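Below: one structure in structure tokens.
Of the protein chains in this complex, all but one are displayed in their positions.
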Amino acid sequence: MDLIVVMKSGSAPDDLQRVADRIAELGFKPHISRGEFRTIVGAIGEYDPEARQQLEQLPGVDEVMAISQPYKLASREFHEADTIFDVKDVRIGGPNVNIIAGPCAIESREVLFDVGKAVKDAGASILRGGAFKPRTSPYAFSGMGKEGLELLREAGAALDMPTITEVMDPRDVSAVYEFADIFQIGARNMQNYNLLLEVGKTDKPVFIKRGIAASVTELLMSAEYVLSQGNHRVILCERGIRTFADETRFTLDVSAIPVIQERSHLPVFVDPSHAAGKRDLVPPLALAGIAAGAQGAIIEVHSCPDRALCDGPQAVLPKNFQKLMQQIRQLADLVGHRVSDPGRNTTNK
Amino acid sequence: MDLIVVMKSGSAPDDLQRVADRIAELGFKPHISRGEFRTIVGAIGEYDPEARQQLEQLPGVDEVMAISQPYKLASREFHEADTIFDVKDVRIGGPNVNIIAGPCAIESREVLFDVGKAVKDAGASILRGGAFKPRTSPYAFSGMGKEGLELLREAGAALDMPTITEVMDPRDVSAVYEFADIFQIGARNMQNYNLLLEVGKTDKPVFIKRGIAASVTELLMSAEYVLSQGNHRVILCERGIRTFADETRFTLDVSAIPVIQERSHLPVFVDPSHAAGKRDLVPPLALAGIAAGAQGAIIEVHSCPDRALCDGPQAVLPKNFQKLMQQIRQLADLVGHRVSDPGRNTTNK
Amino acid sequence: MDLIVVMKSGSAPDDLQRVADRIAELGFKPHISRGEFRTIVGAIGEYDPEARQQLEQLPGVDEVMAISQPYKLASREFHEADTIFDVKDVRIGGPNVNIIAGPCAIESREVLFDVGKAVKDAGASILRGGAFKPRTSPYAFSGMGKEGLELLREAGAALDMPTITEVMDPRDVSAVYEFADIFQIGARNMQNYNLLLEVGKTDKPVFIKRGIAASVTELLMSAEYVLSQGNHRVILCERGIRTFADETRFTLDVSAIPVIQERSHLPVFVDPSHAAGKRDLVPPLALAGIAAGAQGAIIEVHSCPDRALCDGPQAVLPKNFQKLMQQIRQLADLVGHRVSDPGRNTTNK
Partner (left out) sequence: MDLIVVMKSGSAPDDLQRVADRIAELGFKPHISRGEFRTIVGAIGEYDPEARQQLEQLPGVDEVMAISQPYKLASREFHEADTIFDVKDVRIGGPNVNIIAGPCAIESREVLFDVGKAVKDAGASILRGGAFKPRTSPYAFSGMGKEGLELLREAGAALDMPTITEVMDPRDVSAVYEFADIFQIGARNMQNYNLLLEVGKTDKPVFIKRGIAASVTELLMSAEYVLSQGNHRVILCERGIRTFADETRFTLDVSAIPVIQERSHLPVFVDPSHAAGKRDLVPPLALAGIAAGAQGAIIEVHSCPDRALCDGPQAVLPKNFQKLMQQIRQLADLVGHRVSDPGRNTTNK
């Protein structure tokens, strides 16, 4: 990380010397540049999050600016080409667009299999379903737990689809590892660092949702936690941020998609369901995300949403999902992407 | 506006009587409904913004909820079908998608005509250019004023394009009326009510940009100001809101597009340029807006943006605009819209 | 939880019947109230978070409004008087104002004891120090872990002060239980529900910081998680929310203090250090919080902040802390509170 220390206009020579000394002590190389009114000191070296905070407190210092970003493994500078990887025979990243679909929570074998078959037929390539559900209320349905995981594995096998499910607790990582193909880290846990470290130690892909108040930089730092443990298969997901605009459940920050893609090589998905909070808004937001360049979407589908135990209002019906998939397919082509068709991966290469 | 007054659980009979009396005094009809624990009083009648505030202060009242929206003329309930109208031979609204393009500010005849020709050739149907520029700094270039208006009229005539330009001051309404075809109300002036009333009294269309902290309801209330004066040709524009996310200049609230369209019959455009603040992000945001159902976009184009006197970093180059127009045309079809082609309006009908 | 279901103006009688039936099926009592234009149905019964979501999807339903709050044990309705409890001989809550102070992270025995003595002498009643530090970067100093816990226990004993330290992982709850007197749940973990359940099962107080994008209701729901396990000693803390205003690290939402106190019986503290991010702003924000009625503050103090390994810029120096304590003492009196003086608790009763 390179820093620029801007000295105050009337700072003393001693102040400058002290700054230069501290920079050297911190392991950076100081480069002093005297302007007419201001002196600035460049500090060049490895990333060190404490250095900036310490330098900005020294006498005579006006401001310390970071030139480069605090993440490394997640950055395009470190890894220029798009990260592309396979989960079973589904190829993720680069020009490939994958749609993850299924019910919000796993509630019963019947609903899971019904919805799973419907989304598979429509063209979804990955099956979702929550076994552990983070709920704002301690009195709400919080998932079927291990029994749900078993149903998910069974459904994935029957439908020949890789599966994704949320993990909320470091103590559940090994159980989820056993039953699902992709770990989902929910928005509330984006900065649950011990959880990120645990999934980072496994060899299964990690799908990280942006926290509702997280900056793009913080999202990439959370990816860095996983990458730093040696797990390079990370997917990022924009799912809406919290703003004053309360007409939707969250505000989908569609701009974040190209912004992340410019800075990072990791695949970026969009979650229109949680952003919208209302099924009528899911198709326009899904299309907006794909139009902005998202490499996939995660969409909640339910066959009987007014009986759903979680987030029914935002679940789309299977027939509407089918229509949406057709639009997504055409739209992906229009922006130079293509929707994955797991049966024909070899031709995708 | 219908209101529901929820009484506190232990409120006295006198409190209830007082509420019912005040409701009647305010010109509403009270409907009392006694629940087991709570009593609620419905108040049915015409919209009255003071009524709610007054009722919620009465003793024994827990909460007053408004069932219906405070706008009327702008609502779908009042006018179910999409508003569609012509400006010269350009049809706006309904399934028609119109692209407004041109430089941010009118800086010179040469740039205006160059850019105007380029965007016309690429398929833009309306020409933009600012003569009065609201600038955060009193020391910044604030537009050519009347000289700019004259250039804009001349360019519009030469290119056979209707023109749009911003008006910031009620005292300038008559001058802008004389020279341009559409009044633009900028985000900073969305709640400049006297200005809204002045343009509402004219017979030229008004293009209102959402304020950076305005709710959808407040935007529709600003439209209501114009509509209430008898001017029914109003276009609304989502241009990004201010949130914690500072990677882009503003956060494009793409969800607002379908939300407004559900509540109102007025056409909704998207402004990707101001939301992005950076030209590379303009195409993905423009496409996201059209994918979400926007009936048009307003895009800043400049032939020499690093010499622009205002907002150069967000101006796209003419050649990139041309490519974007091709994508917009296909995308509009995909979502059941079509890009306006002014020469063939009769077939659009 | 009582709900009001507002039917659409033209809804069919069948729709109404279906709503009433479903309300009954969900275990609520339906109360139909026919207005001139609108019919509304009250649903009275126990809290059920799924009910609202299910009802709002039924045909003919316009809106479902909740009259009461989703938390129960945390509410003033359930427990009218302020919660007051002792930790060792420190009385917390009600009119008592307690200042928690110490270094951000435990870095060395020397700094911890130095700072601890200084804050004790100035009038702080509880000692803070982080052994497990959540850091945005995986490369940053993340605390001394168990060694830090041991130092904290030792310092608390030597200074005769109860101690507080953050716990981030359910697997660390028993270790922290052993060494510290109060569990701190950081802002990033406010919705780490499994962690809340674990500390809820213990008999030590829990200090919950508001998440940077959490509503007051969500904060109270997190308290409800702890309370629901039988642990009634919960302290809430406003520590700044994330907004567009980036002149400070976070925006201290000082209004939240009286808002929470109106709704809940739990003590509310303020954290000026994290909100400010800069030591010069800590005194004005601390005073603002106490003036608004906070029952305590948590303040970072460091004897050598430009060498601190974490958040040095927001640490106040011991001499400035002493001056601040004097102001806090007078200010507490002015608003009808009093700063705890652990030696004389009997007279405080």
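The first chain written gets the first letter, and so on, giving A, B and C; residue counts start at 1 in each chain.
The working rule: a residue touches a chain if its C-beta (ideal position, glycine included) is under 8 Å from a C-beta of that chain, and two chains touch if they have at least 3 such contacts.
It should be emphasised that the depicted structure is a prediction, and the values quoted were computed from it without experimental measurement.
Chemist: Thinking of the whole complex, not just what is shown, which of A:15, A:62 or A:280 touches the missing chain?
Modeler: A:62
Chemist: Tell me which residue among A:38, A:201 or A:323 touches the hidden chain in the full complex.
Modeler: A:38
Chemist: Would you indicate which residue among C:43, C:213 or C:339 is in contact with the undisplayed chain?
Modeler: C:213
Chemist: Footprint of the hidden chain on subunit C, which residues?
Modeler: These residues of subunit C touch the chain that is not shown: 213, 215-217, 241, 243-248, 251-259, 262, 275-276, 280-281, 284-285, 287-293, 327, 330-331, 334-335.
Chemist: May I ask you to list the residues on subunit B that touch the chain which is not drawn?
Modeler: Residues touching the hidden chain, for subunit B, are 47-50, 53-54, 56-58, 70-71, 134-142, 168-171, 188-189, 191-194, 197, 211-213, 218, 221, 224-225, 228, 241-242, 305-313.
Chemist: Spell out, residue by residue, where the missing chain touches subunit A.
Modeler: 2, 4, 6, 29, 31, 33, 35-38, 40, 42, 44, 62-63, 65, 67, 242-244, 246
Heads up, the rule we're going with is that only the chains that are shown with their structure count from here on.
Chemist: If I average the CA coordinates per chain, which chain comes out farthest from subunit B?
Modeler: C
Chemist: Which chain has the mean of its C-alpha atoms lying nearest to the mean of all protein C-alpha atoms shown?
Modeler: Given all protein C-alpha atoms shown, the central chain works out to be A.
Chemist: Centroid of subunit A to centroid of subunit C, CA atoms only: how many Å?
Modeler: The answer is 28 Å.
Chemist: Measuring from the mean C-alpha position of subunit A to the mean C-alpha position of subunit B, what distance in angstrom results?
Modeler: 32
Chemist: Going through subunit A residue by residue, note those that touch at least 2 other chains and give them in order.
Modeler: 213, 241
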